[in-house]
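What you see is the complex with one protein chain gone and the rest in place.
Labels run A, B and C following the written order; every chain starts at residue 1.
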Amino acid sequence: MYNLLKGKKGIIFGALDSNSIAWKVAERAHEEGAVFVLTNAPIAMRMGEINELAKKTNSQVIPADATSMEDLENLVEKSLEILGGKIDFVLHSIGMSVNVRKGLHYTNSNYEFTAKGWDVSALSFHRVMHVLYNKKAMNEWGSIVALSYMAAQRVFPDYNDMADNKAFLESVARSFGYFFGRDFKVRVNTISQSPTPTTAGTGVKGFGGFLAYAEKMSPLGNATALECADYTITLFSDLTKKVTLQNLFHDGGFSNMGISDVIMENFNKE
Amino acid sequence: MYNLLKGKKGIIFGALDSNSIAWKVAERAHEEGAVFVLTNAPIAMRMGEINELAKKTNSQVIPADATSMEDLENLVEKSLEILGGKIDFVLHSIGMSVNVRKGLHYTNSNYEFTAKGWDVSALSFHRVMHVLYNKKAMNEWGSIVALSYMAAQRVFPDYNDMADNKAFLESVARSFGYFFGRDFKVRVNTISQSPTPTTAGTGVKGFGGFLAYAEKMSPLGNATALECADYTITLFSDLTKKVTLQNLFHDGGFSNMGISDVIMENFNKE
Amino acid sequence: MYNLLKGKKGIIFGALDSNSIAWKVAERAHEEGAVFVLTNAPIAMRMGEINELAKKTNSQVIPADATSMEDLENLVEKSLEILGGKIDFVLHSIGMSVNVRKGLHYTNSNYEFTAKGWDVSALSFHRVMHVLYNKKAMNEWGSIVALSYMAAQRVFPDYNDMADNKAFLESVARSFGYFFGRDFKVRVNTISQSPTPTTAGTGVKGFGGFLAYAEKMSPLGNATALECADYTITLFSDLTKKVTLQNLFHDGGFSNMGISDVIMENFNKE
Partner (left out) sequence: MYNLLKGKKGIIFGALDSNSIAWKVAERAHEEGAVFVLTNAPIAMRMGEINELAKKTNSQVIPADATSMEDLENLVEKSLEILGGKIDFVLHSIGMSVNVRKGLHYTNSNYEFTAKGWDVSALSFHRVMHVLYNKKAMNEWGSIVALSYMAAQRVFPDYNDMADNKAFLESVARSFGYFFGRDFKVRVNTISQSPTPTTAGTGVKGFGGFLAYAEKMSPLGNATALECADYTITLFSDLTKKVTLQNLFHDGGFSNMGISDVIMENFNKE
């Protein structure tokens, strides 16, 4: 709509279906004039919905397991070829907890599950940047964004080990962001998004109630997936060149609320 | 350049001369299609440079002392008239410490000076929002931004009582931002900007050295006034509707640095 | 009970009655072997309860309006005399909002009231340190503590302008704490305490409901005034010599909670 990303080239991880934030980012990036490669884990692509998105946005899809250096190297090499030049933006929207899926309580984790979730959700961000950095694949003033959640800072009991994974992810953004900034003028940030009813999110126990709670706590209500995509576009644009190493809350104000009037009234009714 | 603010109406406080961040914001807002009123304290307008900016951006200038409710009420009423409708964005870029001007050390403040600086630099932001809120002068999904500095969180000895004023200012953004969000769907944020060689800034003792230090600490270097204007435009645009109550660091990464390699090398040479 | 403050000399501001945190600090400091001077605003001492505390703790009372440099200078000079040496610890527990007392909503502040509340609640902490610093009244490794509240970081709508005052207060702790550390090896911190049913606190609109909410949000429940006194003692002791410029949450964990199971269950019942 604004040509904010005109001529920019990117890689977008994690568009599962039309509820995904990554899906919305792809649609919005396309509208703003970007070209990009879509990628997801082979296992997440079984439904084939990503091909619909690829068609809609004139993109190619390259499957990659974000825990495999080989896959990531292949992804980046192919992307450079397909896009005909270096990368301007990358979205990392990947997260999964095996402990959550298997219904294991946080106080009773299975550590193989924990390690797997950490590898997929957090370490993968390091891997992605590792490959981009070593292949010198990013253009100057490029922008790398990963999606996070406020459980990295505060306790949301049902978020389980994803809280710790998000804390690790945000730290990776700072740690790698320093070297990416110093050496390639590339910025790295995380967006800490409202709870969002994606296909992954809605599966979490008690998600519906929590969504309603967050809505009433936030002065502007929860941020939607589409609004998150809009915000992500600003971070990919040339208007935010000096924003780096930040964790940016995109949550209708939730993160800085102690209590809202509505939540207090609800509570008092009890 | 992108029509990001097409049709939007605003009020911009604090454009002193072409080094001012507010000046750059006015220029960029104009380029992005906004119309706005410029305002500054009568005393700050003596040089007449603001009229040059007004001409350049097709704006009118309404003088207002931001510590006077009468002036602010007049400003908002006239702005609504001139702009022909409610306000979409407001920039508060006002700050001044009498203790700094008079060379009084922080440990030896004159409290009349402190109170004056607090009124001008911090309470004025409450006053501005007070008038806008009570006159219902903001459009839904409008955006209010004030400029701040990281001395609100961390110690920069020469920043003197402006540190405490910025902490107050950022708190006002949250406190008033809650009511503005709840009642009018308006967002309120502060930008915590790199040290910037504005006419006001460069007067501060030891500013040049500190600028160089910040440049070397920040992986992307210091953010300029123009870059700050670009970033401000994104916060005024429709792409950041759910960002509120935040203090947003725009500083090339300085805020999340512990130490950079360059600063460490410099230190080791000693 | 432990002799943690054996031989230490102090000044304690703000003991109104036996519900006051400062009152509990005085009792606990006495038990731990400290000697100290009690002080409060002349107007707050009308009930005479502070004399009861003075008797109980073998202390003298020196009235002082914390917004008067003359009173504070008199207080510090007399304290040095009475205690027979320099000061080891100071507690600042002073806060009052005229806007709250008069029932003015935050969006409709009276700025004379705001200025008065700011002077009493926040600037007074600067004044106290100003006098102590310039009179070189503190012993090396002394400890200065002010009581704060999390409204300095997050929105609690009924806390009104006290939120902004606490943000200013915490900034003063950092700003002055730097100079006090550098020049006198004195530490300065704030304690961000749970909502506490003091005589002042319970007067605030909706306080009871909020107290119950905070109790259910905090994994350990709210911290009491006595527990706050215990914690304050540790900060006055020799065991925390290198803790400075910090805002320390003493709140049963509230500050790092996003949501607790109990609050979520309550909400879901609605």
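Definition applied: a residue touches a chain if its C-beta (ideal position, glycine included) is under 8 Å from a C-beta of that chain, and two chains touch if they have at least 3 such contacts.
What you see is a predicted model; the values in this text were computed from it and never measured.
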| message | Of the residues B:Val25, B:Ala44, B:Ile62 or B:Met150, I need the one that contacts the missing chain. | response | B:Met150
| query | If the missing chain were put back, which residues of chain C would it touch? | reply | 2-4, 174, 177-182, 185, 187, 194, 218-224, 227, 230-231, 233-234, 237-246, 248-253, 255-257, 260-261
| query | Since one chain has been left out of the picture, which residues of chain A touch it in the full complex? | reply | 69, 106-109, 111, 114-115, 118-119, 123, 126-127, 129-130, 133-134, 152, 154-155, 157, 161, 163-168, 170-172, 174-179, 245
| task | Could I get the residues of chain B that touch the absent chain, sorted low to high? | result | 150-151, 153-157, 206, 209-210, 212-213, 219, 253, 256-261, 263-264, 266-270
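To be clear about the criterion, only the chains that are shown with their structure count from here on.
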| Innermost chain by mean C-alpha position | B
| message | Under the over-half criterion for shared residue numbers, do copies chain A and chain C use the same patch or different patches to meet? | response | same
| note | In whole angstrom, the CA-centroid distance of chain A from chain C equals 42
| query | What are the residue numbers in chain A that touch two or more other chains? | reply | 219, 253, 256-257, 260-261
